[in-house]
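With one protein chain held back, the other chains of the complex are shown just where they sit.
In order of appearance the chains are A and B, and numbering begins at 1 in each one.
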Amino acid sequence: MPNTNSSANETAPGVMAQAVREGLFAGVLAFGMFLLYVGIETYQNIDNALVWRTRWGLLAIFVLVAAVGRFLIVGFVKPRLDRRKLSKAKAGIPEVSDDKGFFHKNFLKLSMLALVLYPPIVVSLYGVQGSLKFVDNFGIQILIYVMLAWGLNVVVGLAGLLDLGYVAFYAVGAYSYALLSDTFGLSFWLLLPLAGILAAFWGIILGFPVLRLRGDYLAIVTLAFGEIIRLVLMNWSDVTGGTAGISGIAKASIFGIWSFDVGADNNFAKVFGLPMSSAYYKIFLFYVILALCLITAYVTIKLRSMPIGRAWEALREDEIACRSLGIDTVKTKLTAFAIGAMFGGFAGSFFAARQGFVSPESFVFLESAVILAIVVLGGMGSLTGIAIAAVVMIGGTELLREMEFLKHVFGPDFTPELYRMLLFGLAMVAVMLFKPRGFVGSREPTAFLKERKAVSGSFTKEGHG
Amino acid sequence: MTPGNTTMTRDTILKVEHLSMRFGGLMAINDLSLEAKRGEITALIGPNGAGKTTVFNCITGFYKPTMGMITLTQKDGDQFLLERLSDFEITKKAKVARTFQNIRLFSGLTVLENLLVAQHNKLMKASGYTIMGLLGLGSYKREADGAIELARQWLEKADLIDRADDPAGDLPYGAQRRLEIARAMCTGPELLCLDEPAAGLNPKESLALNTLLNSIRDETGTSILLIEHDMSVVMEISDHVVVLEYGQKISDGTPDHVKNDPKVIAAYLGVDDDELEEVMHEELDGGSH
Partner (left out) sequence: MEYFIQQLLNGLTLGSIYGLVAIGYTMVYGIIGMINFAHGDIFMLGGFAALIAFLVLTSFIAGVPVALALLIMMVVAMLVTSLWNWTIERVAYRPLRGSFRLAPLITAIGMSIVLSNFIQVTQGPRNKPIPPLINDVYHFGDVTVSLKQLVIVVVTAVLLTVFWYIVNKTPLGRAQRATEQDRKMAALLGVDVDRTISITFIMGAALAAVAGTMYLMYYGVASFADGFIPGVKAFTAAVLGGIGSLPGAVLGGLLIGLIESLWSAYFSIAYKDVATFAILAFVLIFKPTGILGRPEVEKV
């Protein structure tokens, strides 16, 4: 022990010198990187000509942050981390205690309870009208992403097929509902399953020719299909309304018994003699999407322990071995594609009913990227991890919209909204760097003889196709 | 179920006739014919690059042969022309299972799950192609229990029962080899094709493998076709040996017959430098002790 201590002390000046060096280097690097973009601001003057002015102060802040940050990391944070790692290694691998806390053990039940009670709690805290923001922006918004990510999880997390155009199926679902309810006046409850079936159908049509492709070729073709569908929706104005989209889409009703249309006789608020508010509709939608999420989770869990789900996971691990066992890999991939697409279609028709408006704007590649990011950040294949990732990433960025107090700090010109996606991107990078396997890296086996042991993430593969 | 060669007897399970496989300008297999008898262990041996694995890949459908006919006859007399089936159909319909030279397990699935994946087709049918199973109807539950029971039996035979709930990627090398064989057996094959099952095994593991293979042949009646480098394994367990060199058959017969065939000795000692060196080293080592 004294040996290592003295050596640590001896190397300290060396570490400091290195920290200063690296700090200076980071400062110079930051200066080079930010000089043009931060140090100089371009703007259009009154004559509409592009002119520039300097922002030396801001540039100095950027450079200082980089230099000091690097200095602190190399000089203090890293040695401490190394020391901790060393002492951990010396102490041996700590036994993972089986004695999980009450919260940990009942995590699922507790979170279910919290979700079911969420709207009444919010209403009682903020009043009916005040609850709108919380139920809609946080509740429904996050749950839509949970559902989409769980749907994509079937394709990417279980079957290991990299799909960069998942948003296409979301769009198919949304437009199916919008068009069919507009043209034929069919109800939400009829169109919801139909939208899912149509999306699954599209999944098969698009999937069939491309599933022979492997890895990154599959990724780019799915991206291409996603863009094709969006571009067609954008340009086929006669049917889809083009960039303007379709508005005035019928609301969902409570199984046709109570309606949420303001003029209707059976309006929910009217029937129960409540003050008029759009919050009731949102609360109703919250429970609808919650139910849809639960169905998605139930079906996924059930399928995982059935032959088809096992074949998906086996496909992710080794496609050739699958074929040697008599598994028709094309059919297996298609079912994964179709079922993933179906969930996307459900979510899409829900989205259309919630917004009352759809346009191609909502189905850009960025959406596919965000959904994929949630799946990977959560830990591929893990429903819990994915739900956590959706809450953190979507909830986090939604939260940013609400941070009005920042205006008092940074001045009235400051719009936190502007930084939403910037921070989202940074968070994606940061989570991947610290947890490359996502929040939940291990997988639960689907069958066991004696005891159910989680499989460590280091054994599972991520698929090649 | 294509009517095959009428001269074929009931106890020939696999008949390869005039098989050729060309990769660009290279003739990997040239007009090869061989037979494997039902209930026997047939070994395919030969120096490196003789085309053994290519023959295997043609039989199991991973390569489409340039020419030739591969006929498989099942116990009940059904015949299949394997060169016309795709790889997964060969396992599914013709009941030929295989293992790989560099083990291909589902390393992130548990040992038990590996064996359940192998029973995919049977379970798919039982689950009414998922729909009935999802609704909890039909015989799926019973079949699923049966599948676990079959897996348990094979785990016991392969001496893997204690590791059943561990990830397959966590097993030691020898155990992975045995698991791959057990997994292939769970597909319920009539012909089991093993690509170098003893490669990289220590003597103890090699012995355990021999026992497993013998018990497969004797207890299930499954015929075995194997590629092997390890002569001790080949000579000890095979009933019939076919020797390949440069894509052609140079000898065919019982282990004793093949061992003494001058052509085989020449192929192993005279042609392949690596093998020769190996033998020399062994002799030198033996001499110094």
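Everything below uses one rule, namely that contacts are C-beta pairs under 8 Å (C-beta built on N, C-alpha and C of every residue); 3 or more make two chains touch, one makes a residue touch a chain.
All figures in this text were calculated on a predicted structure; none of them were measured in a lab.
Touching the missing chain, out of A:Ala178, A:Leu192, A:Val210 or A:Ile289, is residue A:Val210. Only one residue in the set A:Val74, A:Leu143, A:Leu223 or A:Ala252 touches the chain that does not appear here, and it is A:Leu223. From the set A:Val15, A:Leu29 or A:Leu180, the residue in touch with the chain omitted from the display is A:Leu29, counting the whole complex.
Among A:Ser87, A:Asn106, A:Gln129 or A:Asn235, only A:Asn235 touches the chain that is left out of the view. In the full complex, subunit A touches the omitted chain through residues 29, 32-33, 35-38, 40-44, 50-52, 156, 162, 209-210, 212-214, 216-217, 219-221, 223-225, 227-228, 231-232, 235, 320, 365-366, 369, 372-373, 376-377, 380, 418-419, 421-422, 424-429, 432-433, 436-437, 462.
As a convention for this text, only the chains that are shown with their structure count from here on.
Computed centre separation for the pair subunit A/subunit B is 45 angstrom, with centres defined by C-alpha atoms. Contacts from subunit A toward subunit B in the complex involve residues 299, 302-303, 306-308, 310-311, 313-314, 316-318, 320-329, 335, 443, 445-453, 455-456, 459-461.
Those residues of subunit B whose C-beta lies close enough to touch subunit A in the complex are 60, 62, 87-92, 97-100, 104-110, 112-113, 116-121, 123-124, 127, 130, 133-134, 140, 148, 152, 155, 161, 164-170, 183-184, 187.
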